[in-house]
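Shown here: the complex without one of its protein chains, the others still in place.
Entry: chain A
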């Protein structure tokens, strides 16, 4: 497995879109994440939930992408929420100071 793979599935319900992410986020896959979330923001639901439960790796580019997407969502009157964020990723968010720039709901069960 020499290639970073990221698969994203989108479930839209009434007032939220849930995106399940599985795989790795780095310079190769961040663009893919960006594209799909941007499509969702084009018709923004009140909430966009990114379920990172299946994410095995995320580098600083991935984090940067998440921050950018979160800002875009709030410009579009939507709320980007991250769930199931792994412990190590939380640590990285703390170190980089990006945690405050993102909304994280780890213990909320996803609908």
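The definition used in the following text is that a residue touches a chain if its C-beta (ideal position, glycine included) is under 8 Å from a C-beta of that chain, and two chains touch if they have at least 3 such contacts; residues count from 1.
The rule we apply is simple: contacts and distances are computed from a predicted model.
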Missing subunit (named according to UniProt) among the choices "Simple sugar transport system permease protein", "Polysaccharide/polyol phosphate ABC transporter ATP-binding protein", "PPM-type phosphatase domain-containing protein" or "Beta-ketoacyl synthase, N-terminal domain": "PPM-type phosphatase domain-containing protein"
Candidate in contact with the missing chain, chosen from A:7, A:60, A:77 or A:106: A:60
Touching residues (missing chain, whole complex) on chain A: 1-4, 24, 26-28, 57, 59-61, 63-64, 67, 88, 91-92, 95-98, 101
